[in-house]
Structure formats: structure tokens, C-alpha cells
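Note that one protein chain is taken out, while the other chains of the complex remain in position.
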Amino acid sequence: MSTVPVLADDALSPEAAAVFADIRATRNTDFVNNFWRALANDPALLKRTWESLKAVMGPGALDPKVKEMLYVAVSIANGCEYCIRSHTTAARAKGMTEAEFMELVAVVGMASETNRIVTALQVPIDPAFMGTGAR
Amino acid sequence: MSTVPVLADDALSPEAAAVFADIRATRNTDFVNNFWRALANDPALLKRTWESLKAVMGPGALDPKVKEMLYVAVSIANGCEYCIRSHTTAARAKGMTEAEFMELVAVVGMASETNRIVTALQVPIDPAFMGTGAR
Amino acid sequence: MSTVPVLADDALSPEAAAVFADIRATRNTDFVNNFWRALANDPALLKRTWESLKAVMGPGALDPKVKEMLYVAVSIANGCEYCIRSHTTAARAKGMTEAEFMELVAVVGMASETNRIVTALQVPIDPAFMGTGAR
Amino acid sequence: MSTVPVLADDALSPEAAAVFADIRATRNTDFVNNFWRALANDPALLKRTWESLKAVMGPGALDPKVKEMLYVAVSIANGCEYCIRSHTTAARAKGMTEAEFMELVAVVGMASETNRIVTALQVPIDPAFMGTGAR
Amino acid sequence: MSTVPVLADDALSPEAAAVFADIRATRNTDFVNNFWRALANDPALLKRTWESLKAVMGPGALDPKVKEMLYVAVSIANGCEYCIRSHTTAARAKGMTEAEFMELVAVVGMASETNRIVTALQVPIDPAFMGTGAR
Partner (left out) sequence: MSTVPVLADDALSPEAAAVFADIRATRNTDFVNNFWRALANDPALLKRTWESLKAVMGPGALDPKVKEMLYVAVSIANGCEYCIRSHTTAARAKGMTEAEFMELVAVVGMASETNRIVTALQVPIDPAFMGTGAR
């Protein structure tokens, strides 16, 4: 059970209903998942979050599948089960294979291990790693 | 200053020196960064970590650049500055553009925001997201 | 199921029973929630934790409702479902409205997003932010 | 040193310059802190982040000082030094006293302690805490 | 339900089956827990993880019970329920008493509290704490 009501379509405010219409049009499906139904309790937050997500996960420099995989990796590190499941589903829908998922899991595990070892040892940063990407 | 000595080449045990030789051969450079020099205080841990990293980050289902970007994303979520810098450097060396890096940062930020919102609202998992990838 | 027994009133040691009596008197209710019943396996830890909580969450410079909201915000960031639910319940009992709760959620989400962006970009601290509050 | 350039005013794209103008007008100061100067490498991300922050931290149900304190609490839990310092500065500017700050710190510490104890003991959620706030 | 299939013995690849045989021989029991059955979807990751775990948790400088307790402490901090339960079970099997477990929980709670207070106050590191353990 959520900490706020998960709103059915007929319980939406007009502003929330308009966002749901855009979600359905953008994704070309009638299905609107529970995340948006819980957010709909605050229509302004719903609208802002949806518009940010649409912009961030939409066309850009990175492949959409790669973006979903980055989302999954962060969700694992942050321990969000709902997010792991929803974005793993999305990544698979965008072509992530099972071999790619297991490799993602291996990278996340390896990074988590070395992140903590580095923190434990307080490794000084090599000058070679201090770049800003500027040319 | 690290919590253990950062070992110079002439302070290595034979087992650690052998790992350093493999790092140099695999990466085709004489440069061995401080992470390995701190780990060298425990040659068995050094060897295990290097061999795992070589296997995980080596050829596989995912593009090497994508793997480095996943590594960076996790390191951001875990707050490891050394790891962010070293793997951002590696990702750039493998072709990550500045536009791709900023997009990675946007995805990590967005995921972190929605991860916490989902946790706050305790959103119930939609049955559509409960797949295992099995067919 | 918890990792230690959740103790019923008749299973309490005398020291734990005395703490339960103080919880009941302080809160003016017979209800003692499961957190204390699990802690009661270590009466000294139970007593110390209760006395700290009573002092921290009692009268002070901040409004009790605000303190509960800070507690909820931290519990979201730390991913503790039990704590989110129990302190959201407490905050509502102390007057938090649903609009305030959704605004809290928006702030927690926003902070989590910018926390990670700042970490990713390793933004240098502006001198203007280096104050200690001393005059 | 940041992982991307911290842009001076004369290095901004027109879209980024427009956001800086709005930051200056909204805050009624010429000072634009480094967070925005690093974000300016991706003008779309800069604009989205600024507009979200302006909306979330602007007038609403909660006192602006309380919102800054929630921001600080989350930033502590996420370990972001820059964010702790910038939002503590903002909270002080909005009236947070030193006694209030120390009380915030005490609440964050207490919540972090009990969050972990609850997780360790896997305390079952009391039915009384399962509300959604709906009436 | 897991995000990948939990494999029964008759669904294992030959390489995974060989790892399971070593798990059974090393632990002297026919029981193989679900962690390995999920990992078995990627036999190379399964093999690497098992061999690392066997090496890290095997005979060394620290008592095996202490190693399991350190594992539990980290798992609490990282919020992994499965890991808390499996390694608490292992620690108990290696002799951890209930008094020791509650003391572990108290230390984890205390450390989490002071970790966050230190971060909030940005306490400068005393020179006396800057040692590397070298003599």
C-alpha cells in the first residue's frame, strides 16, 4: 500500500488528466503505471516530473536503450525496487538482451566493490584523472 | 593521504609486481594508477580485483564505452570522487563525447529524483513490471 | 518476519518494561509499536534509544511537525520503509497536510537530483558558502 | 577542479545566458554560483533544473526556511558537501538560527541511527502505520 | 519474484553446475541458496563471484565469525534485506550470540548517527588521524 492514494482515471484533476493524456499519446499505449497515479496527488509535481522525464529520456546523444540501462544501474545503487523493475522492463522493450542485463549487473557489482575499496583506502587522485574534458 | 601506503614499484612484493606487469601489458601503458598501488598492500586482493575488473570490463555483450558509463553512473550514486574521475577519464578515452557525458549526468539526476519519490510514496509495483526476462 | 523476536508485553525484562511504561506515559497511549518491541531484546539499547528520541523530538527550537518532516526526509533518503510510514503517520498526527507532504516529497526529489549532479560534476565550492554561522 | 569547465559569463551560450539572467532577476543578485556555471555546459539541462528548482523552492504550502532545511537534511544523508554548504547558507539567509541548525543535525543523526536499526532488525510494519492520508 | 529466473539444478549450464558442485563440497551441504541460482544465468559471473567469496570469507587474519558480522554491518548500511538475513544466519551458525548481534546493531546505529553528524558539520580531520599504518 502506498503512502498516498494511487488515483484511478476518474479521480484525476483536470491538470493531472492532461498529463495522463500526454503520457498515453507519447508512449502510444493506454497503460499508465502506478508511479504517475501516485504523483497525480500533486498535479504540478506530476507535470514537472513527466516533462523532465520525457526530455531526459527522449532523443539525444545516447541510445535510448543505454539511457534505460543507466537508469537501472542508478536505481540498483539507490535500492529502489519499483524503479529497477520498471526500467528493466523498459530496457528490455528497447532491445536489452539477457546477456546485456547480466553484464550490466556485473558492472554495477564491480563498481560498488571498488567504490568502497577506494573510499576505505582514501586513494589519492592521480593528476592524470583531473581533466575537465575541455580542449 | 591514503589510509595505507601507496606503493612505488620498488616496494612491491613479487606477487604484486606480477599483477602490475599484467596491468601494463593489458593496457599497453607504463602508467599504473594509485588504486592499484594502494591495493598492492594485499597482493591477493590486488590480484583478485584486477582479474575481476579485467573480465568484467573486457569484451562482452556491451560496448566498452557503455560499460565505463555505467561504472561512472554507479560511482556518482555511491559518491566516490576517485572513481568518478578515473572512469570518466576512461570513458572519454573510449569515445564518450561531452554531450554524452552531460546526458549521462541528466539521467543519473533524473533517476535519483524518481528513485526517492517512489520510495517516499511507496508506489505498488504494477504487475506488468514483474517479468523475469524468461521466454 | 523480523531478525529478532518482536516481544509482547509479558516477555519483557523489568528494565524493558520500565521503558515501555515511560513510552506509554509520554505518548499518552497504550500502543507501543513494533520498533520498541524488537529493540526490547537489548534493554540497554532500548532505554538509550528511547531517551535519545524523546530528547531529540521533544520541545526545542524547531516545531515538532517540522522535526517529523525532517525525520521522514532522511528516512526516504536512507530507504527505510518502516521509518517513512511511522514518521509520516506521526507528522500527519502533528498537523502535516497532504499538500505539505507532497511538497516535502518534491523537495526530497529535487535535492536528490541536484546532489548527484553536483557530485558528478565535482562543482568547486563558492567561497560565499564557506561560512560557519559564527558572528 | 570540476569534471567539466565552470563557465564564466562570457563563455555562455545564448540559451544559458538567458537562464543566468532569470537566476539573477529571481534572486535579486548578480552572484551566480558554480553549480549553474557547471550545468551551463548543457543549456537544456541547466534550464530544466533551474525551472524545477524555482518551482519547488518557491512559494507553496511549506515555509521557505523549512524547505531549505529539508534540502540540507537530504544533502547530509546523500553526502554532498557542496549542497550542504550552499543550502545551509540559504537556510541561514532565510532565518534559520544556529540552535535550529544544531537541532536539524540532531534529528538527521537520530533518524540515520534508527533507520539502520530498523533495517537490521527487519521490524514488521504496524497496521496503524499503513495509512494513505485519504479520508 | 526475481528479475531473472532462479534456476533449478536441472536448468544449469555445465559451467554453472560445476560451480554448484564446488559450493556443495566447500560448504558440506546439498543446499544451494537462491543467490547462486539467480547468478547462474551468467555462469562466468557466478564462477567469479563464488571464487572471490570463497577467498575473502575463507581462512585469514580475521575470525570467520567476525567476517560474517562485518558482512552483516555493511549489508545493513546498504539496505539489502536478503544479505542481512543470509549473513546473520551464517554468523549465528559460526557462533554469534544474540547479545553479540544486538551489540553489532548498536554499533551500526551509532556509526550511522555519527557519520551523518560529522558530514553535517564538515568536521576537519585532526592531524592525529592521518596515519597510513606504515612504520
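We just call them A, B, C, D and E in the order they show up, numbering each chain from 1.
The working rule: a residue touches a chain if its C-beta (ideal position, glycine included) is under 8 Å from a C-beta of that chain, and two chains touch if they have at least 3 such contacts.
As the structure is a computational prediction, the values presented were derived from the model and not from experiment.
Among the residues E:A18, E:A44 or E:A77, only E:A77 touches the chain that is left out of the figure. Those residues of chain E that touch the chain absent from the view are 1-4, 6, 31, 33-35, 38-39, 49, 52-53, 56-57, 60-62, 66-67, 69-71, 73-83, 85-89, 92, 97-101, 103-104, 106-108, 110-126, 128-131, 133.
Although one chain is not shown, part of chain D still touches it, namely residues 79, 84-85, 88, 98-99, 101-103, 105-106, 109, 116. By the touch definition given at the top, chain B reaches the unshown chain through residues 3-4, 41-42, 45, 49, 74, 78-80.
In this text, only the chains that are shown with their structure count from here on.
Looking at which of B-E and A-C shares more C-beta pairs in contact, the answer is the pair B-E. Each chain gets a centre from the mean of its Cα atoms; for chain C and chain E, those two points are 27 Å apart. Separation between the centroids of chain C and chain D, computed from CA atoms only, is 20 Å.
Mean C-alpha positions place chain B and chain C at a centre distance of 34 Å. Touching two or more other chains at once are residues 3-4, 79, 84-85, 105, 109, 116 of chain E.
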